[in-house]
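Every protein chain except one is present and positioned as in the full complex.
And now, subunit A:
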Amino acid sequence: MGVLSAADIEAFRITLALAGVTTLVLLVLGTPLAWWLARTGARWKVVVEAVVALPLVLPPTVLGFYFLVALGPHGPIGGTLEALGGNALAFTFTGLVVGSVGYSLPFVVQPLQDAFSSVIGRGAMEAAATLGAGPLDRFFTVAVPLARRGFLTAATLGFAHTLGEFGVVLMIGGNIPGETQVLSIAIYDHVEVLEYGQAHLLSGLLLAFSFLLLLAVYALNNRLRVVGV
């Protein structure tokens, strides 16, 4: 069995930071999107739903390839940033967050959309409106508490899915220790140089961590069950 090296610990830290930041961004962006999807009668809703679900079926290398092209100084995202005086995003932590947000999008939006749909179907929002609650008030005091299991599932799946990310970071990350080298890449490197001890250690840690995370969520999910459904 190997011992965790400083680089491995760094990889762990980056992986957790990436999953955490990505989840936060996804909750902020995904909540209004899911709310809109749950309520709209717009015809092109199905188009948005299909786009949101794309990362479920696309290989991460496809996403990674398009991100590599788009984030580069000649691509639409990187080019715009450079024109605005910023820097292109490949090989940066920010670039990884952008890639991960795309990669984990359906894992956050879909549970939220399901949760909101069931909230809306229950008439609680209408009742609150009758009692004089404004739209924002209704959303935060009625919809969000009722959809709390959806939020929990969305946050967990978004976090866990980003933890295991490989293809996207391999394509746009540049494998920079301390910056863009995440756990899955570190494991890949260990296997390549036949350091199976370290590969086992990191893989085992990630496995145990992911299992405990899901275990905690399922246990919590049962306790959060909304009574009277």
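Here is the rule we use: a residue touches a chain if its C-beta (ideal position, glycine included) is under 8 Å from a C-beta of that chain, and two chains touch if they have at least 3 such contacts; residues count from 1.
Going forward, contacts and distances are computed from a predicted model.
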Given the choices "2Fe-2S iron-sulfur cluster protein", "Acetolactate synthase small subunit", "Molybdate ABC transporter substrate-binding protein" or "Heavy metal translocating P-type ATPase", state the protein name listed in UniProt for the chain not shown. "Molybdate ABC transporter substrate-binding protein"
Considering the whole complex, which of A:Ala90, A:Leu105, A:Val142 or A:Leu201 touches the chain not shown? A:Ala90
Which of these, A:Ser117, A:Asn175 or A:Asn221, touches the one chain of the complex that we don't see? A:Asn175
What does the interface between subunit A and the hidden chain look like in terms of residue numbers? 68-69, 71-74, 78, 87-88, 90-91, 170, 172, 174-176, 188-189, 191-194
